[in-house]
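Here's the structure, in C-alpha coordinates; my notes come after.
The other protein chains are all here in position, but one chain of the complex has been omitted.
And now, chain A:
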Amino acid sequence: VKELLSLPPSQRSHVLLTMPLHLEEKRNLREAARAPAGTPAPLLSPPSSPQGCRGLWYRLLSLLRAARPWHYALKQIGGRFGSSVLSYFLFLKTLLMLNFLSFFILLAFVVVPQAVHPPASVSPLPFTGLELLTGGGHFTHSLLYYGYYSNITLNDPCGSSPKGSVCPLAHPPLPYNLPLAYLFSIGVSFLVTCILLVYSVSRSFRESVRSSTEELAIKVFCTWDFKVIQRRSVKLQCENICTQLKVEELSNAKHPRPQPCALSITPLGPAARTEPCSGPRVEAVLLVLPLVVSLLNALMPYLFNFLAMWEKQDSPVTQVYVAIVRWAGWGCGGGSPLHLWQAGRLWGQCWETCVGQDLYRFMVMDFIFTLLDTLFGELIWRLILEKKVKTKRRPEFDVARNVLELIYGQTLTWLGILYAPLLPAVQILKLLLLFYIKKTSLMRNCQSPSKPWQASRMSTIFITLLCFPSFLGAAAFLSYTIWTAHPSETCGPFRGLETIYESGKRWVLVLEKSNPNITWFAWVYQNLLENTSLLFFMSVALIAVIYFNIQVVRGRQRVICLLQEQIANEGEDKAFLIQKLHSVCRHKYRRS
(Lines give C-alpha, C1' and ligand atoms only; values in the text may rest on other atoms or scores of the structure.)
Protein backbone atom coordinates (compact mmCIF):
# COMPACT_ATOMS: atom_id res chain seq x y z
CA VAL A 1 0.00 0.00 0.00
CA LYS A 2 2.90 2.32 0.82
CA GLU A 3 4.27 1.91 -2.71
CA LEU A 4 0.92 2.74 -4.18
CA LEU A 5 0.59 5.85 -2.08
CA SER A 6 3.93 7.13 -3.21
CA LEU A 7 2.83 7.06 -6.87
CA PRO A 8 0.74 9.75 -8.57
CA PRO A 9 -2.95 8.75 -8.90
CA SER A 10 -2.81 8.29 -12.65
CA GLN A 11 -0.10 5.68 -12.33
CA ARG A 12 -1.79 3.80 -9.52
CA SER A 13 -4.35 2.08 -11.70
CA HIS A 14 -1.63 1.21 -14.19
CA VAL A 15 0.43 -0.50 -11.51
CA LEU A 16 -2.67 -2.27 -10.19
CA LEU A 17 -3.32 -3.61 -13.67
CA THR A 18 0.06 -5.28 -13.80
CA MET A 19 -0.14 -6.99 -10.43
CA PRO A 20 -0.97 -10.70 -10.52
CA LEU A 21 -3.45 -10.52 -7.66
CA HIS A 22 -7.05 -11.46 -7.29
CA LEU A 23 -9.73 -8.85 -8.02
CA GLU A 24 -10.89 -8.60 -4.38
CA GLU A 25 -7.37 -7.85 -3.19
CA LYS A 26 -6.86 -5.27 -5.92
CA ARG A 27 -10.11 -3.62 -4.95
CA ASN A 28 -9.05 -3.45 -1.30
CA LEU A 29 -5.68 -2.03 -2.26
CA ARG A 30 -7.30 0.59 -4.41
CA GLU A 31 -9.64 1.61 -1.61
CA ALA A 32 -6.80 1.77 0.84
CA ALA A 33 -4.68 3.86 -1.49
CA ARG A 34 -7.48 6.23 -2.39
CA ALA A 35 -8.35 7.52 1.09
CA PRO A 36 -5.21 7.65 3.21
CA ALA A 37 -5.73 8.69 6.84
CA GLY A 38 -5.17 12.38 7.60
CA THR A 39 -5.65 13.98 4.21
CA PRO A 40 -8.96 15.79 3.71
CA ALA A 41 -11.01 14.75 0.72
CA PRO A 42 -10.71 17.31 -2.09
CA LEU A 43 -13.77 19.53 -2.22
CA LEU A 44 -13.71 20.17 -5.94
CA SER A 45 -14.21 16.63 -7.18
CA PRO A 46 -16.99 14.60 -5.58
CA PRO A 47 -16.11 10.90 -5.48
CA SER A 48 -18.88 9.74 -7.78
CA SER A 49 -17.99 11.80 -10.85
CA PRO A 50 -14.63 10.18 -11.69
CA GLN A 51 -16.45 6.86 -11.53
CA GLY A 52 -19.19 8.20 -13.78
CA CYS A 53 -16.77 9.64 -16.31
CA ARG A 54 -14.72 6.51 -16.38
CA GLY A 55 -17.86 4.45 -16.84
CA LEU A 56 -18.89 6.63 -19.75
CA TRP A 57 -15.44 6.36 -21.32
CA TYR A 58 -15.42 2.57 -21.08
CA ARG A 59 -18.90 2.39 -22.57
CA LEU A 60 -17.68 4.48 -25.50
CA LEU A 61 -14.64 2.24 -25.91
CA SER A 62 -16.81 -0.85 -25.91
CA LEU A 63 -19.04 0.66 -28.62
CA LEU A 64 -15.96 1.30 -30.73
CA ARG A 65 -14.82 -2.27 -30.16
CA ALA A 66 -18.19 -3.58 -31.20
CA ALA A 67 -17.80 -1.74 -34.49
CA ARG A 68 -14.60 -3.70 -35.23
CA PRO A 69 -15.17 -5.61 -38.43
CA TRP A 70 -15.09 -9.40 -38.60
CA HIS A 71 -14.36 -9.90 -34.92
CA TYR A 72 -16.79 -12.78 -34.58
CA ALA A 73 -15.72 -14.40 -37.86
CA LEU A 74 -12.05 -14.33 -36.85
CA LYS A 75 -12.92 -15.76 -33.47
CA GLN A 76 -14.78 -18.63 -35.10
CA ILE A 77 -11.87 -19.38 -37.40
CA GLY A 78 -9.31 -19.22 -34.58
CA GLY A 79 -11.49 -21.37 -32.37
CA ARG A 80 -11.79 -24.11 -34.90
CA PHE A 81 -8.57 -24.06 -36.88
CA GLY A 82 -6.02 -22.41 -34.62
CA SER A 83 -3.54 -19.61 -35.12
CA SER A 84 -2.01 -20.82 -38.36
CA VAL A 85 -5.09 -20.46 -40.54
CA LEU A 86 -6.02 -17.31 -38.62
CA SER A 87 -2.73 -15.72 -39.74
CA TYR A 88 -3.92 -15.84 -43.38
CA PHE A 89 -7.08 -13.92 -42.56
CA LEU A 90 -5.19 -11.39 -40.45
CA PHE A 91 -2.82 -10.86 -43.39
CA LEU A 92 -5.82 -10.26 -45.63
CA LYS A 93 -7.09 -7.68 -43.17
CA THR A 94 -3.70 -5.91 -43.20
CA LEU A 95 -3.74 -5.76 -47.00
CA LEU A 96 -7.26 -4.37 -46.93
CA MET A 97 -6.18 -1.60 -44.61
CA LEU A 98 -3.20 -0.68 -46.81
CA ASN A 99 -5.43 -0.54 -49.87
CA PHE A 100 -8.01 1.61 -48.09
CA LEU A 101 -5.32 4.16 -47.26
CA SER A 102 -4.02 4.38 -50.83
CA PHE A 103 -7.55 4.53 -52.15
CA PHE A 104 -8.62 7.39 -49.90
CA ILE A 105 -5.55 9.46 -50.68
CA LEU A 106 -6.06 9.06 -54.41
CA LEU A 107 -9.81 9.53 -54.15
CA ALA A 108 -9.56 12.75 -52.24
CA PHE A 109 -6.84 14.42 -54.27
CA VAL A 110 -7.12 13.05 -57.77
CA VAL A 111 -10.37 11.26 -58.57
CA VAL A 112 -12.89 13.60 -56.99
CA PRO A 113 -11.45 16.85 -58.40
CA GLN A 114 -11.34 15.31 -61.86
CA ALA A 115 -14.85 13.94 -61.52
CA VAL A 116 -16.13 17.39 -60.55
CA HIS A 117 -14.39 19.02 -63.55
CA PRO A 118 -14.73 16.49 -66.36
CA PRO A 119 -12.53 17.11 -69.42
CA ALA A 120 -13.75 17.88 -72.93
CA SER A 121 -15.66 14.75 -73.53
CA VAL A 122 -14.73 11.94 -75.81
CA SER A 123 -17.98 10.17 -76.51
CA PRO A 124 -17.98 7.05 -74.39
CA LEU A 125 -18.70 3.67 -75.92
CA PRO A 126 -21.89 1.94 -74.81
CA PHE A 127 -21.65 -0.29 -71.77
CA THR A 128 -21.68 -4.02 -72.40
CA GLY A 129 -21.08 -6.56 -69.67
CA LEU A 130 -17.72 -7.62 -71.07
CA GLU A 131 -16.05 -4.46 -69.71
CA LEU A 132 -16.02 -5.88 -66.21
CA LEU A 133 -13.72 -8.63 -67.42
CA THR A 134 -11.61 -6.84 -70.02
CA GLY A 135 -11.48 -3.35 -68.61
CA GLY A 136 -11.82 -1.87 -72.07
CA GLY A 137 -14.75 -0.51 -74.04
CA HIS A 138 -16.83 1.82 -71.90
CA PHE A 139 -14.16 1.93 -69.20
CA THR A 140 -11.36 3.12 -71.49
CA HIS A 141 -12.31 6.77 -71.25
CA SER A 142 -13.40 6.84 -67.65
CA LEU A 143 -11.94 7.73 -64.28
CA LEU A 144 -10.48 4.25 -64.05
CA TYR A 145 -7.50 4.92 -66.28
CA TYR A 146 -4.68 7.39 -66.66
CA GLY A 147 -5.84 8.61 -70.06
CA TYR A 148 -8.93 10.35 -68.71
CA TYR A 149 -7.06 12.81 -66.51
CA SER A 150 -6.36 16.30 -67.78
CA ASN A 151 -3.07 18.15 -67.67
CA ILE A 152 -4.37 21.58 -66.73
CA THR A 153 -5.05 23.52 -63.61
CA LEU A 154 -8.56 22.47 -62.85
CA ASN A 155 -10.51 25.46 -61.67
CA ASP A 156 -8.71 27.92 -63.91
CA PRO A 157 -11.23 29.20 -66.50
CA CYS A 158 -8.42 30.10 -68.92
CA GLY A 159 -6.95 26.67 -68.86
CA SER A 160 -8.35 25.54 -72.16
CA SER A 161 -7.63 28.73 -74.12
CA PRO A 162 -4.72 28.66 -76.62
CA LYS A 163 -1.31 29.66 -75.36
CA GLY A 164 -0.21 33.22 -75.94
CA SER A 165 -3.63 34.83 -75.75
CA VAL A 166 -4.27 37.21 -72.91
CA CYS A 167 -6.80 35.95 -70.50
CA PRO A 168 -9.32 38.54 -69.42
CA LEU A 169 -10.66 36.52 -66.53
CA ALA A 170 -9.05 36.63 -63.11
CA HIS A 171 -6.96 33.75 -61.78
CA PRO A 172 -8.69 31.58 -59.23
CA PRO A 173 -7.64 32.00 -55.61
CA LEU A 174 -6.73 28.31 -55.14
CA PRO A 175 -5.41 26.86 -58.38
CA TYR A 176 -5.58 23.09 -58.39
CA ASN A 177 -2.86 21.74 -60.61
CA LEU A 178 -3.96 18.21 -61.47
CA PRO A 179 -0.68 16.78 -62.82
CA LEU A 180 1.11 17.82 -59.65
CA ALA A 181 -1.71 16.45 -57.52
CA TYR A 182 -1.51 13.16 -59.42
CA LEU A 183 2.25 12.85 -58.95
CA PHE A 184 2.24 13.86 -55.30
CA SER A 185 -0.75 11.67 -54.31
CA ILE A 186 0.90 8.61 -55.76
CA GLY A 187 4.17 9.54 -54.05
CA VAL A 188 2.47 10.13 -50.72
CA SER A 189 0.46 6.90 -50.86
CA PHE A 190 3.60 4.91 -51.62
CA LEU A 191 5.47 6.66 -48.83
CA VAL A 192 2.70 5.94 -46.30
CA THR A 193 2.54 2.30 -47.41
CA CYS A 194 6.33 2.03 -47.13
CA ILE A 195 6.38 3.44 -43.61
CA LEU A 196 3.58 1.13 -42.45
CA LEU A 197 5.21 -1.93 -44.00
CA VAL A 198 8.66 -1.19 -42.55
CA TYR A 199 7.09 -0.63 -39.14
CA SER A 200 5.17 -3.94 -39.30
CA VAL A 201 8.23 -5.83 -40.49
CA SER A 202 10.42 -4.46 -37.71
CA ARG A 203 7.79 -5.16 -35.06
CA SER A 204 7.15 -8.75 -36.07
CA PHE A 205 10.85 -9.39 -36.70
CA ARG A 206 11.68 -8.22 -33.21
CA GLU A 207 9.12 -10.60 -31.76
CA SER A 208 10.02 -13.65 -33.77
CA VAL A 209 13.81 -13.43 -33.75
CA ARG A 210 13.88 -14.40 -30.12
CA SER A 211 12.53 -17.88 -30.62
CA SER A 212 14.44 -20.96 -31.63
CA THR A 213 12.56 -23.95 -32.92
CA GLU A 214 14.53 -26.71 -31.30
CA GLU A 215 13.73 -25.95 -27.68
CA LEU A 216 11.63 -28.66 -26.19
CA ALA A 217 10.69 -26.71 -23.10
CA ILE A 218 9.17 -23.95 -25.19
CA LYS A 219 7.21 -26.53 -27.13
CA VAL A 220 5.81 -28.05 -23.98
CA PHE A 221 4.95 -24.82 -22.19
CA CYS A 222 3.78 -22.60 -25.02
CA THR A 223 2.14 -24.64 -27.76
CA TRP A 224 -1.21 -25.22 -26.19
CA ASP A 225 -3.60 -22.88 -28.00
CA PHE A 226 -6.23 -21.85 -25.45
CA LYS A 227 -8.34 -20.19 -28.15
CA VAL A 228 -9.44 -23.54 -29.53
CA ILE A 229 -12.75 -24.48 -27.98
CA GLN A 230 -14.32 -27.14 -30.18
CA ARG A 231 -13.88 -30.67 -28.91
CA ARG A 232 -12.82 -32.11 -32.24
CA SER A 233 -10.17 -29.45 -32.75
CA VAL A 234 -8.91 -29.94 -29.21
CA LYS A 235 -8.49 -33.65 -29.92
CA LEU A 236 -6.60 -32.86 -33.11
CA GLN A 237 -4.35 -30.49 -31.21
CA CYS A 238 -3.55 -33.20 -28.69
CA GLU A 239 -2.61 -35.57 -31.51
CA ASN A 240 -0.44 -32.89 -33.12
CA ILE A 241 1.45 -32.24 -29.93
CA CYS A 242 1.92 -35.93 -29.27
CA THR A 243 3.38 -36.45 -32.74
CA GLN A 244 5.63 -33.43 -32.38
CA LEU A 245 7.01 -34.60 -29.07
CA LYS A 246 7.62 -38.11 -30.34
CA VAL A 247 9.36 -36.82 -33.44
CA GLU A 248 11.56 -34.54 -31.34
CA GLU A 249 12.57 -37.50 -29.22
CA LEU A 250 13.51 -39.62 -32.19
CA SER A 251 15.35 -36.96 -34.09
CA ASN A 252 17.43 -35.59 -31.26
CA ALA A 253 20.47 -36.64 -33.18
CA LYS A 254 20.00 -34.43 -36.20
CA HIS A 255 19.84 -36.11 -39.58
CA PRO A 256 21.17 -34.06 -42.46
CA ARG A 257 18.28 -32.84 -44.56
CA PRO A 258 18.12 -34.00 -48.18
CA GLN A 259 18.96 -31.09 -50.46
CA PRO A 260 16.16 -29.97 -52.76
CA CYS A 261 17.24 -31.29 -56.07
CA ALA A 262 14.57 -30.03 -58.47
CA LEU A 263 15.70 -26.71 -59.83
CA SER A 264 13.41 -23.77 -59.99
CA ILE A 265 11.85 -23.41 -63.39
CA THR A 266 12.08 -19.81 -64.48
CA PRO A 267 9.93 -19.36 -67.52
CA LEU A 268 10.46 -16.58 -69.97
CA GLY A 269 8.07 -13.70 -69.95
CA PRO A 270 4.78 -14.06 -71.73
CA ALA A 271 4.96 -13.86 -75.48
CA ALA A 272 4.77 -10.34 -76.88
CA ARG A 273 1.40 -9.35 -78.21
CA THR A 274 1.13 -8.30 -81.78
CA GLU A 275 -2.07 -6.33 -81.95
CA PRO A 276 -2.37 -2.73 -80.74
CA CYS A 277 -4.48 -2.25 -77.69
CA SER A 278 -6.97 0.28 -78.92
CA GLY A 279 -8.40 -0.94 -82.15
CA PRO A 280 -11.72 -2.11 -83.51
CA ARG A 281 -11.20 -5.72 -82.51
CA VAL A 282 -13.16 -8.20 -80.51
CA GLU A 283 -12.31 -7.35 -76.91
CA ALA A 284 -12.60 -10.89 -75.67
CA VAL A 285 -9.45 -11.88 -77.54
CA LEU A 286 -7.52 -9.57 -75.23
CA LEU A 287 -8.33 -11.90 -72.37
CA VAL A 288 -6.20 -14.68 -73.76
CA LEU A 289 -2.88 -13.53 -72.35
CA PRO A 290 -4.03 -12.93 -68.77
CA LEU A 291 -5.91 -16.22 -68.94
CA VAL A 292 -2.78 -18.10 -69.85
CA VAL A 293 -0.67 -16.40 -67.19
CA SER A 294 -3.24 -16.99 -64.47
CA LEU A 295 -3.68 -20.60 -65.51
CA LEU A 296 0.04 -21.17 -65.25
CA ASN A 297 0.10 -19.33 -61.93
CA ALA A 298 -2.64 -21.58 -60.62
CA LEU A 299 -1.03 -24.79 -61.82
CA MET A 300 2.54 -23.98 -60.76
CA PRO A 301 1.88 -24.38 -57.01
CA TYR A 302 0.49 -27.86 -57.57
CA LEU A 303 3.57 -28.74 -59.56
CA PHE A 304 5.78 -27.33 -56.82
CA ASN A 305 3.84 -29.24 -54.17
CA PHE A 306 4.32 -32.42 -56.15
CA LEU A 307 8.05 -31.79 -56.38
CA ALA A 308 8.12 -30.99 -52.67
CA MET A 309 6.48 -34.33 -51.87
CA TRP A 310 9.15 -35.99 -53.89
CA GLU A 311 11.85 -34.24 -51.91
CA LYS A 312 10.38 -35.17 -48.52
CA GLN A 313 10.62 -31.89 -46.71
CA ASP A 314 9.34 -32.35 -43.19
CA SER A 315 8.67 -28.96 -41.82
CA PRO A 316 6.35 -26.43 -43.45
CA VAL A 317 8.95 -23.72 -42.89
CA THR A 318 11.38 -25.27 -45.35
CA GLN A 319 8.57 -26.01 -47.76
CA VAL A 320 7.55 -22.40 -47.73
CA TYR A 321 11.10 -21.17 -48.27
CA VAL A 322 11.56 -23.44 -51.27
CA ALA A 323 8.17 -22.49 -52.66
CA ILE A 324 9.05 -18.83 -52.29
CA VAL A 325 12.29 -19.18 -54.22
CA ARG A 326 10.49 -20.92 -57.05
CA TRP A 327 7.67 -18.43 -56.95
CA ALA A 328 10.07 -15.51 -57.10
CA GLY A 329 11.70 -17.02 -60.14
CA TRP A 330 8.35 -17.37 -61.79
CA GLY A 331 7.22 -13.91 -60.75
CA CYS A 332 10.29 -12.13 -62.05
CA GLY A 333 10.05 -13.88 -65.34
CA GLY A 334 6.30 -13.51 -65.49
CA GLY A 335 4.66 -10.17 -65.11
CA SER A 336 7.27 -7.50 -64.74
CA PRO A 337 8.75 -6.75 -68.17
CA LEU A 338 5.28 -6.68 -69.65
CA HIS A 339 4.54 -3.01 -69.39
CA LEU A 340 8.01 -1.90 -70.38
CA TRP A 341 7.49 -3.91 -73.53
CA GLN A 342 4.26 -2.11 -74.13
CA ALA A 343 5.83 1.24 -73.42
CA GLY A 344 8.54 0.43 -75.90
CA ARG A 345 6.24 -0.46 -78.71
CA LEU A 346 3.33 1.87 -78.52
CA TRP A 347 4.82 5.36 -78.73
CA GLY A 348 2.27 7.77 -80.01
CA GLN A 349 -0.71 5.93 -78.64
CA CYS A 350 -2.09 6.12 -75.15
CA TRP A 351 0.16 3.37 -73.85
CA GLU A 352 -0.48 4.07 -70.18
CA THR A 353 -4.14 3.26 -70.54
CA CYS A 354 -3.20 0.04 -72.33
CA VAL A 355 -0.92 -0.97 -69.49
CA GLY A 356 -3.62 -0.09 -66.98
CA GLN A 357 -6.09 -2.26 -68.86
CA ASP A 358 -3.62 -5.13 -68.94
CA LEU A 359 -3.11 -4.99 -65.22
CA TYR A 360 -6.86 -4.78 -64.64
CA ARG A 361 -7.31 -7.90 -66.73
CA PHE A 362 -4.56 -9.69 -64.82
CA MET A 363 -6.28 -8.88 -61.55
CA VAL A 364 -9.68 -10.04 -62.70
CA MET A 365 -8.28 -13.29 -64.07
CA ASP A 366 -6.35 -13.87 -60.87
CA PHE A 367 -9.55 -13.46 -58.88
CA ILE A 368 -11.47 -15.84 -61.12
CA PHE A 369 -8.75 -18.42 -60.86
CA THR A 370 -8.63 -18.12 -57.08
CA LEU A 371 -12.34 -18.80 -57.03
CA LEU A 372 -11.94 -21.80 -59.31
CA ASP A 373 -9.04 -23.02 -57.21
CA THR A 374 -11.17 -22.82 -54.07
CA LEU A 375 -14.00 -24.58 -55.83
CA PHE A 376 -11.97 -27.44 -57.21
CA GLY A 377 -9.23 -27.64 -54.63
CA GLU A 378 -11.51 -27.64 -51.63
CA LEU A 379 -15.15 -28.31 -52.40
CA ILE A 380 -14.85 -30.87 -55.18
CA TRP A 381 -11.86 -32.55 -53.54
CA ARG A 382 -13.80 -32.96 -50.34
CA LEU A 383 -16.74 -34.46 -52.22
CA ILE A 384 -14.40 -36.85 -54.00
CA LEU A 385 -12.76 -37.87 -50.75
CA GLU A 386 -16.09 -38.46 -49.08
CA LYS A 387 -18.01 -40.17 -51.84
CA LYS A 388 -15.41 -42.02 -53.87
CA VAL A 389 -12.57 -42.77 -51.51
CA LYS A 390 -14.86 -42.78 -48.48
CA THR A 391 -12.38 -41.46 -45.92
CA LYS A 392 -13.15 -39.00 -43.17
CA ARG A 393 -10.14 -36.94 -44.16
CA ARG A 394 -10.84 -33.55 -45.64
CA PRO A 395 -8.54 -31.27 -47.60
CA GLU A 396 -6.34 -28.95 -45.57
CA PHE A 397 -6.21 -25.23 -46.03
CA ASP A 398 -2.89 -24.46 -47.69
CA VAL A 399 -1.92 -21.22 -45.94
CA ALA A 400 1.36 -20.62 -47.77
CA ARG A 401 -0.14 -20.88 -51.24
CA ASN A 402 -3.07 -18.64 -50.42
CA VAL A 403 -0.85 -15.99 -48.88
CA LEU A 404 1.44 -16.00 -51.90
CA GLU A 405 -1.59 -15.49 -54.12
CA LEU A 406 -2.59 -12.49 -52.02
CA ILE A 407 0.91 -11.06 -52.36
CA TYR A 408 0.78 -11.52 -56.14
CA GLY A 409 -2.53 -9.67 -56.33
CA GLN A 410 -1.20 -6.84 -54.20
CA THR A 411 1.93 -6.53 -56.36
CA LEU A 412 -0.29 -6.11 -59.41
CA THR A 413 -2.19 -3.33 -57.64
CA TRP A 414 0.98 -1.48 -56.73
CA LEU A 415 2.40 -1.84 -60.23
CA GLY A 416 -0.80 -0.49 -61.71
CA ILE A 417 -1.56 2.41 -59.40
CA LEU A 418 0.14 4.95 -61.68
CA TYR A 419 -1.79 3.80 -64.73
CA ALA A 420 -5.18 3.19 -63.13
CA PRO A 421 -5.80 5.27 -60.01
CA LEU A 422 -8.96 3.38 -59.11
CA LEU A 423 -7.18 0.01 -59.05
CA PRO A 424 -7.01 -0.04 -55.21
CA ALA A 425 -10.82 0.12 -55.21
CA VAL A 426 -10.92 -2.98 -57.41
CA GLN A 427 -8.47 -4.69 -55.08
CA ILE A 428 -10.58 -3.75 -52.04
CA LEU A 429 -13.67 -5.29 -53.62
CA LYS A 430 -11.68 -8.37 -54.52
CA LEU A 431 -10.30 -8.79 -50.99
CA LEU A 432 -13.73 -8.34 -49.40
CA LEU A 433 -15.26 -11.00 -51.61
CA LEU A 434 -12.27 -13.26 -51.07
CA PHE A 435 -12.62 -13.06 -47.30
CA TYR A 436 -16.20 -14.29 -47.30
CA ILE A 437 -15.65 -16.94 -49.96
CA LYS A 438 -12.54 -18.36 -48.31
CA LYS A 439 -14.18 -18.36 -44.91
CA THR A 440 -17.26 -20.19 -46.15
CA SER A 441 -15.17 -22.74 -48.01
CA LEU A 442 -12.93 -23.21 -45.00
CA MET A 443 -15.81 -23.84 -42.62
CA ARG A 444 -17.54 -26.29 -44.94
CA ASN A 445 -14.72 -28.17 -46.59
CA CYS A 446 -11.49 -28.15 -44.62
CA GLN A 447 -9.99 -29.73 -41.56
CA SER A 448 -7.46 -28.40 -39.04
CA PRO A 449 -3.82 -28.47 -40.08
CA SER A 450 -1.98 -31.63 -39.23
CA LYS A 451 1.55 -30.24 -39.18
CA PRO A 452 3.06 -27.99 -36.51
CA TRP A 453 3.09 -24.36 -37.47
CA GLN A 454 4.72 -21.34 -35.90
CA ALA A 455 2.23 -18.59 -36.52
CA SER A 456 4.39 -15.64 -35.53
CA ARG A 457 7.39 -16.68 -37.59
CA MET A 458 5.19 -17.31 -40.61
CA SER A 459 3.51 -13.90 -40.22
CA THR A 460 6.95 -12.30 -40.19
CA ILE A 461 7.93 -14.11 -43.36
CA PHE A 462 4.71 -13.09 -45.11
CA ILE A 463 4.96 -9.44 -44.25
CA THR A 464 8.68 -9.39 -45.13
CA LEU A 465 7.84 -10.92 -48.51
CA LEU A 466 5.19 -8.29 -49.01
CA CYS A 467 7.68 -5.55 -48.22
CA PHE A 468 10.84 -6.68 -49.96
CA PRO A 469 10.29 -8.28 -53.32
CA SER A 470 6.73 -7.13 -53.79
CA PHE A 471 6.55 -3.52 -52.61
CA LEU A 472 10.17 -2.66 -53.33
CA GLY A 473 9.92 -4.06 -56.83
CA ALA A 474 6.76 -2.08 -57.54
CA ALA A 475 8.33 1.08 -56.10
CA ALA A 476 11.46 0.54 -58.21
CA PHE A 477 9.39 0.22 -61.38
CA LEU A 478 7.37 3.25 -60.46
CA SER A 479 10.52 5.32 -59.90
CA TYR A 480 11.97 4.13 -63.18
CA THR A 481 8.78 5.04 -65.02
CA ILE A 482 8.56 8.46 -63.42
CA TRP A 483 12.18 9.26 -64.10
CA THR A 484 12.71 7.98 -67.59
CA ALA A 485 9.57 6.88 -69.40
CA HIS A 486 8.24 9.28 -71.98
CA PRO A 487 4.54 9.98 -71.35
CA SER A 488 2.26 9.67 -74.34
CA GLU A 489 1.44 12.81 -76.33
CA THR A 490 -2.27 12.42 -76.65
CA CYS A 491 -3.64 11.64 -73.25
CA GLY A 492 -3.07 11.80 -69.55
CA PRO A 493 -2.00 14.50 -67.09
CA PHE A 494 1.64 14.54 -68.24
CA ARG A 495 1.19 14.87 -71.99
CA GLY A 496 3.72 17.04 -73.73
CA LEU A 497 6.44 16.65 -71.11
CA GLU A 498 9.69 14.76 -71.53
CA THR A 499 9.28 12.72 -68.38
CA ILE A 500 6.73 12.70 -65.57
CA TYR A 501 9.40 13.99 -63.19
CA GLU A 502 9.70 17.15 -65.22
CA SER A 503 6.37 18.45 -64.00
CA GLY A 504 7.81 18.49 -60.48
CA LYS A 505 10.91 20.33 -61.65
CA ARG A 506 8.88 22.93 -63.53
CA TRP A 507 6.74 23.54 -60.50
CA VAL A 508 9.80 24.29 -58.38
CA LEU A 509 11.02 26.81 -60.96
CA VAL A 510 7.61 28.48 -61.07
CA LEU A 511 7.54 28.60 -57.30
CA GLU A 512 10.96 30.19 -57.19
CA LYS A 513 10.00 32.88 -59.68
CA SER A 514 6.63 33.70 -58.18
CA ASN A 515 7.57 33.97 -54.54
CA PRO A 516 11.11 35.11 -53.66
CA ASN A 517 10.53 34.39 -49.95
CA ILE A 518 10.74 30.65 -50.34
CA THR A 519 13.97 30.35 -52.29
CA TRP A 520 15.19 28.16 -49.45
CA PHE A 521 12.72 25.50 -50.59
CA ALA A 522 14.14 25.50 -54.10
CA TRP A 523 17.65 25.43 -52.66
CA VAL A 524 16.73 22.41 -50.51
CA TYR A 525 15.27 20.72 -53.54
CA GLN A 526 18.25 21.31 -55.78
CA ASN A 527 21.01 20.51 -53.35
CA LEU A 528 19.47 17.69 -51.36
CA LEU A 529 17.05 15.80 -53.58
CA GLU A 530 18.91 16.10 -56.83
CA ASN A 531 22.36 15.60 -55.37
CA THR A 532 23.49 12.01 -55.20
CA SER A 533 26.06 12.47 -52.44
CA LEU A 534 23.26 12.80 -49.90
CA LEU A 535 22.04 9.34 -50.83
CA PHE A 536 25.57 8.02 -50.49
CA PHE A 537 25.97 9.43 -46.99
CA MET A 538 22.60 8.11 -45.91
CA SER A 539 23.45 4.59 -47.09
CA VAL A 540 26.78 4.68 -45.28
CA ALA A 541 25.07 5.84 -42.08
CA LEU A 542 22.45 3.09 -42.38
CA ILE A 543 25.08 0.39 -42.88
CA ALA A 544 27.04 1.68 -39.89
CA VAL A 545 23.94 1.55 -37.69
CA ILE A 546 23.13 -2.00 -38.80
CA TYR A 547 26.70 -3.16 -38.11
CA PHE A 548 26.65 -1.56 -34.68
CA ASN A 549 23.39 -3.28 -33.79
CA ILE A 550 24.71 -6.67 -34.93
CA GLN A 551 27.79 -6.29 -32.73
CA VAL A 552 25.65 -5.29 -29.76
CA VAL A 553 23.45 -8.39 -30.22
CA ARG A 554 26.50 -10.65 -30.41
CA GLY A 555 27.99 -9.13 -27.28
CA ARG A 556 24.72 -9.63 -25.43
CA GLN A 557 24.55 -13.28 -26.42
CA ARG A 558 28.02 -13.82 -25.00
CA VAL A 559 27.05 -12.09 -21.76
CA ILE A 560 23.96 -14.33 -21.50
CA CYS A 561 26.10 -17.48 -21.77
CA LEU A 562 28.45 -16.23 -19.08
CA LEU A 563 25.58 -15.34 -16.77
CA GLN A 564 24.01 -18.76 -17.18
CA GLU A 565 27.27 -20.43 -16.17
CA GLN A 566 27.48 -18.11 -13.21
CA ILE A 567 23.97 -19.00 -12.05
CA ALA A 568 24.69 -22.72 -12.33
CA ASN A 569 27.85 -22.27 -10.28
CA GLU A 570 26.04 -20.27 -7.64
CA GLY A 571 23.40 -22.99 -7.41
CA GLU A 572 26.10 -25.51 -6.70
CA ASP A 573 27.65 -23.21 -4.12
CA LYS A 574 24.30 -22.79 -2.42
CA ALA A 575 23.71 -26.55 -2.30
CA PHE A 576 27.19 -27.07 -0.86
CA LEU A 577 26.70 -24.42 1.84
CA ILE A 578 23.34 -25.86 2.86
CA GLN A 579 24.91 -29.29 3.20
CA LYS A 580 27.66 -27.84 5.32
CA LEU A 581 25.14 -26.07 7.55
CA HIS A 582 23.20 -29.31 7.96
CA SER A 583 26.28 -31.23 8.96
CA VAL A 584 27.29 -28.50 11.44
CA CYS A 585 23.80 -28.49 12.97
CA ARG A 586 23.82 -32.28 13.24
CA HIS A 587 27.20 -32.13 14.90
CA LYS A 588 25.99 -29.58 17.43
CA TYR A 589 22.84 -31.57 18.11
CA ARG A 590 24.83 -34.74 18.71
CA ARG A 591 27.17 -33.00 21.06
CA SER A 592 24.46 -31.37 23.14
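Note that in this section a residue touches a chain if its C-beta (ideal position, glycine included) is under 8 Å from a C-beta of that chain, and two chains touch if they have at least 3 such contacts; residues count from 1.
Everything below uses one rule, namely that contacts and distances are computed from a predicted model.
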(message) Looking at what's absent rather than what's present, what does UniProt name the missing chain, "Calaxin", "Calcium and integrin binding 1", "Large ribosomal subunit protein bL9m" or "Very-long-chain enoyl-reductase"?
(response) "Calcium and integrin binding 1"
(request) Provide the residue numbers of chain A that touch the chain removed from this figure. (result) 13, 16-20, 22-24, 26-27, 30, 51, 54-55, 58-59, 61-62, 65-66, 75, 78-79, 83, 207-208, 210-212, 215-218, 220-231, 234-235, 238-239, 241-242, 245-246, 249, 252, 454-457, 564, 567-568, 570-572, 574-575
